[in-house]
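Here the complex is missing a single protein chain, while all its other protein chains stay put.
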Amino acid sequence: MPELLRVEDDVVEIRTRRGVLRAVDGVSFSIAAGEALGLVGESGCGKTTALRTILGLIPRHATVSGRVLFEGEDLLAKNGDAMRRRRGKAISMIFQEPMTALNPLMRAGQQIAEAIEINLGHGGREARREAVDLMRRVDIPDAERRYRAYPHELSGGMRQRVMIAMALSCHPRLVLCDEPTTALDVTVQEQILNILATMQREEGLSILYVTHDLAVVAELCERVAVMYAAQIVEIGTVDEVFRRPRHPYTLGLLRSIPRFERVQETLNAIPGAPPHLLAPPPGCRFHPRCPYVEDDCRQGDFPLLPIGDDHDSACIHSERCVEAIVGDPVMPGD
Amino acid sequence: MNIASYVIKRILLAIPTILGVTILVFFMIHLVPGDPAVTLLGPRATPDLIAKLHHAWGLDRPLLQQYLLYMGRLFHGDLGQSFFFQLPATTLIASRTGATVMLLVTATLFTVVVTIPLAILAAIKRDKTVDHVVRSVPIVTLGMPSFWVGIMLILLVSLRLGLLPVGGYGQNLPQHLQSVILPALTIALAISPMTIRSLRASMIDVLEADYILTARAKGASSGRVLFRHALRNALIPMITVLSVNIGWLVGGTVIIERVFAIPGIGGLMLDAIGNRDFALVQAITLVFAVFVIFVYLVADVSYSLIDPRVRFD
Partner (left out) sequence: MSALAPGNATQTLSPDLLPLPVTSVKDGFRTRWYRSRSFVAGIVILGVIIGMCTFAPLLTPYSPTQQDLTHVLQPPSAQHLLGTDQLGIDMWSQLLYGGRTDLRIAFLAVILPFILGTTLGCLAGYYGRAVDVGVMRMVDIVVAFPFYVLVIALVFAIGPGEKGIYIAITIVGWVSYARIVRGEILVAKQQDYVLAARSAGFGAPRIIVRHLLPNVITQAIVFATADVVLDILAIVTLGYLGLGVPPPIPDWGRMIFNGQQFLTTQWQLATFPGLAVVVTGIGLALLGDGLSDLLRPE
């Protein structure tokens, strides 16, 4: 499949009172056309910031460097207006909290229609018709009536569907998802994921899905990248990374998920806490918490290295993870 | 809940405040040292006449009863009788309302014209030079006495440049308008630092809201983001800013009317103070307070008209 998006060495530096902080430190990955890539990590690891740099929505006091190649063109090199024309049209975004992401003073349907007006140039009545159509496609019942509703009159799930409709309205080729189901309860989450999966299939979309929930990624995505302390530490197909993780952090994450079929006395938490990005530890950033740490982990740079077919890891002792899984598989039924 | 019942509910909620206001106004006058009857009669005061006046004014009855009588009169629209002019306070206030209203309206207009562009500019260009300039101006101007600013304006504009009258109100409408420009400008300059500061903060809140991010992610141009999304949502804090500062606007008129010799209600109040005309001072204070409460009410109702979330209380 042809490559749609390639991010190369994305660095986002933020000036704070106490110094310069790298919220995203040399992140690189690519997404093929029609493919869904999950970007996982804990809060504060930089995944949301990385996501936003693709659309140029960087925070104030921040500078971005690196390249973001979309269909061959470097988006970061483009000026404001050219960037704006891409937004909503070729690339669109779905946000985490639909209550605050929708304008409370505007009717829900109108906000979808607005996206259509801006990007496809269709006028009022036609845009409205298309918006209602879209609302039906994302399973919003009674779409005609709901068009005129205000955001606060809709349920959380419904609001998120409005956001999806808005994101898909102009037939984008890439949809960026910023934890869209985190604020929803589990049953609604399932419905939303189904809609996304259906849309991906029907429209041939690529999806970049940022989340801290590994299960969602396992369900929706073909490939996954794991982020820790502003860097990607492992990337590959979901099957490979989740069944045969080759980075101690990924292994730790997977192990910490409580299992139904075994009685556990304690939860397996990764000891310690992620480093503060103003002063990350030297060497491998995970080394202070790593159960397999060795002397050569404490210094140097650790870029992603290929260790298998479409499977890269930043850990130079990744074979330790292989040993650890033998006899104690990560996935049930392995 | 529809608009009508919302309005009624808000009015009902305002009643205890209005009652409290009347109590404060009523008792304030009783703080006055000395005897109003003695003051009025002056050298002609005899114990007999004093007692007669006391009786006529109801001052010989218990305090609570006096208050109830006072409230009773208020309900009939009777604000009391001016000692000095021997005319109903209502009449006197009504005759001077025109000038004050013209001053207030013009001052509000000037304030809005100055505040909105500067606040929006400072919010958009946050932390850049323009913003720093806009934010440092209040440091200088907040310490400027409004009446002094008025006098300086008279010095520069009326005396040195001869562009506008030094004071007074004039005989006809064009003259009224001319006379009101400098005073209204003075008031506007006095409260603009506060309103700009408040509105700028609110605009920044609006501009940093998630839905603005969504709009940009949709591909909306800066202009559309500003006008379609930001401004509409900023209307609410704008109304808040204006209504909260109404007290300063009104208080400003009292002082500025004296500076520019404008025959308005504020000037009347100061004259009444000079004449030790307690009843008139009392009446005017009450009128001002009720007006402020009315403005808050109007602001409240307009929120419900703009923000669909408010109606569903």
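Going in written order, the chains are labelled A and B, and every chain counts its residues from 1.
Everything below uses one rule, namely that a residue touches a chain if its C-beta (ideal position, glycine included) is under 8 Å from a C-beta of that chain, and two chains touch if they have at least 3 such contacts.
Predicted model, so just to flag it, every value in this text is computed and none were measured.
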For the chain left off this view, which of A:257, A:305 or A:322 is in contact with it? A:257
The one residue from B:178, B:285 or B:302 touching the chain left out of view is B:285
Hidden partner interface residues of chain B, rising order: 16-18, 20-21, 24-25, 28-29, 31-33, 138-140, 142-149, 151-152, 154-155, 159, 246-252, 254-255, 258-259, 269-270, 273-274, 281, 284-285, 288-289, 292-293, 296
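Please note the rule applied: only the chains that are shown with their structure count from here on.
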Distance between the CA centroids of chain A and chain B (whole Å) is 53
Note: in the complex, chain A contacts chain B through residues 55, 57, 60, 84-89, 92-93, 95, 97, 100-106, 111, 114-115, 118-119, 150, 152, 163, 166
Chain B residues touching chain A in their complex are 126-127, 209-211, 213-221, 224, 228-229, 232-233, 306-309, 312
